[in-house]
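Some chains omitted; the rest stay in position.
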């Protein structure tokens, strides 16, 4: 039974990410998770053991539950569209895992459905809800970084081989959603190369390049077969450069000032020579991104605000991923967006 | 005057790299640097101050010197071809800086000239002469690494902007010569994207991909505008993975064993899941690469051996770079080799 | 109500460490936490919210509960003795946080009480239950490390200032329990220096030295006022050296082989010169130490085994800490054990 005046949350999918979502919504005072579904009995059993919440193996029961105001979808990507559509048609607000859908067409339909029904549709681009990415956004907006030169992101580890998607669909949404959030310019094309070594047809390493109509360039390296774990993004501007290393607990964001150095002692005539100036790691309050996300979802529902990562932001990422996938199949050819 | 029975060396170009070459040939007992040329008086003056060797501003005098048996060319790339050609026609052995020449046609002509005249032509692919790269080569040849999956190289820093070449011509020869040395498969095509932010038309960041007719893939990130200095190459095989970090003084080469991990607790059904097993940093004797190079050049001249990095190896790198340059101009299109 | 045939656990103290203990005993199949006490209502409320277990503010109710077979004590040190004594006198097995007691006399009495009543008394020297410390122990016992030369431990961070103890009592038990576990030689004396900068009389930085009747020496640096977080122990032997860095997720234990290097090029005549040889990071299965501890406690109770970290091990650490405290008050004078 839902506590009076709280937002009733139903969670569909209790795999790797589901428990994190449940835990964070449990802490969000204005919402309450009232039912969890998963098709696998061992997962619903785990859910009951961990959090004493009603469960079902049938997600229709979640959507049909009259106490459920909002549905959180954390299933494999292939099911996002049908479940989200059903929820929106039932008048429920929807929070959906990244990537939002398996095709542009699916994503577009969900965006349209949410708008037509005046419902909140929030895509869980988790990194956008970290204080680190927000601090970087502020620096860029303040002009401190100058004109943006490039965005270079490396997200590699010895990872899980997922059955349903390749490494691009699995990992690149993180980098591309950070990119979309930080950079206001609109990308015009994408190219991608990759290779499948373990499961035929399922890329385990890939390199994506996002092109713009100016000299800004974005590049992403995603990899399930790397010996070292790395989550590092460089954002380079004309004035300063930022290194965002998600795995560095003490200095996740470092800002490098540029200094000019002239050294006449070089092999050839040097035109310009730079050196690193002062390096600063600003104090960034540590806060779990999903906690901020849960608060934001409640805010959007209660005040009918547009989410920071709404359906359109989710669609943008799907558009980039789908173009990358086409490029993978076309020898890395540049695919227009 | 040349000491009896020593190989007389003439060095053309005394800029950034020349002093290092001179210092290492000075230590090589069977060779002796007898003359140095540079068109800039301040450089010849420095040469005299540093090493008490005869100098000239005219490289023809070096080539024409009867005591000079071998010519070392460390000028800007644009001059490599004409000077090397003149030296080979004069019957001198030639050591030439990377990249060997500015075009494939030039490189091919130099290879043919050296063969026709039975002269040694060695290209200074310095990293091939490091004990680190040689240790990696041995591991690959022994089968310890298994089938090769990918080669991923990152060579970035806040660098000098050279007047004569872009970042691809400046830095990528290092990675591509390591790649050529380590991998026996023949590349079939190259694609590259990059961007010029400071000097119009002169790329300061670029990403190269080298394609093969199997699932092996090589990727190189070269960058003059990065806040952090990195020289790191990952070589991934079916059995083990290697990380070669040239800037790590204590563990420049690390070998990662793979372990299989099964974890039923994931979001989706997992097919395969890996984890890192034992990590080993083998003991690799530290030795300056140019010292090994100087010895090898003397060996090749004295025993008329084929250099490890001969003209053909140099040509291979120029071929890759030229294809990358074409691709840069064609929106990253795949260029056949 | 306790599930049939399970070991009923009562937890006294639900502050920082209590929830971790409860979580791990919840996973241990043969035991079940049936009641939790804390004098602070907000902590018992939290306990109920987190784990749906009965609570009380009166620890006498825990000890008096007939379903409670074993008591876990996670209160401030000052209360360890009286609670543990009461529990042992009531015939309960006891697991007690480190340091075991506030004085040697207290610790001795608890050891005697447990023996007299044939009860298990286990001290939570957590690090002894990590797979890392156990792997190091195996290496030392196998003779691979050779004769032990020194143990150097650094445990520093910008920490909490606790109201009841100084940094020696708070942090050094970790290092000293690892030391006791790894090194079979018996220490003969302790010296310590330290300084209080924030709370008069409460040291926030201290250096401890433990002396033996041979050339082995142990040194511990504990510090609440350090800008960087470090948990690093070096164990040096005549054959190999180990670095145990608890904060390094990928290579927490590294083993350094020694190589001999002779270099005639030194300022003075060199007698012996070493260099690092191969470096290996063995694969160590990651497992939460408290989980191993909970299993071990259940094993000891069920089979009446002697715990790895029994009361005598706890007493040994208290003896070292008390001697260090005396030395702190005597200008760092060496205090016999």
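A, B and C are the chain letters, set down in written order, and residue numbers restart from 1 in every chain.
Here, contacts are C-beta pairs under 8 Å (C-beta built on N, C-alpha and C of every residue); 3 or more make two chains touch, one makes a residue touch a chain.
Computed from a predicted structure; not experimentally measured.
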> With 3 copies in place, how many does the full complex contain?
Replying inline: 4
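One rule holds in what follows: only the chains that are shown with their structure count from here on.
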> Going by C-alpha centres, which chain is most central here?
Replying inline: A
>> If a residue has to touch 2 or more other chains to count, which residues of chain C qualify?
In response: 250
> Where on chain C does chain A make contact in their complex?
Replying inline: 52, 228-229, 249-250
> Across the complex, what residues on chain A touch chain B?
Replying inline: 13, 15-18, 74, 76, 149-150, 152, 158-164, 191, 193-199, 205, 207, 209, 211, 215-217, 219, 221, 223, 225-228, 234, 236, 238, 241-243, 254, 256, 258, 263, 265-276, 331-334
> Any idea which chain B residues touch chain C in the complex?
Replying inline: 250-251, 257, 259, 276-283
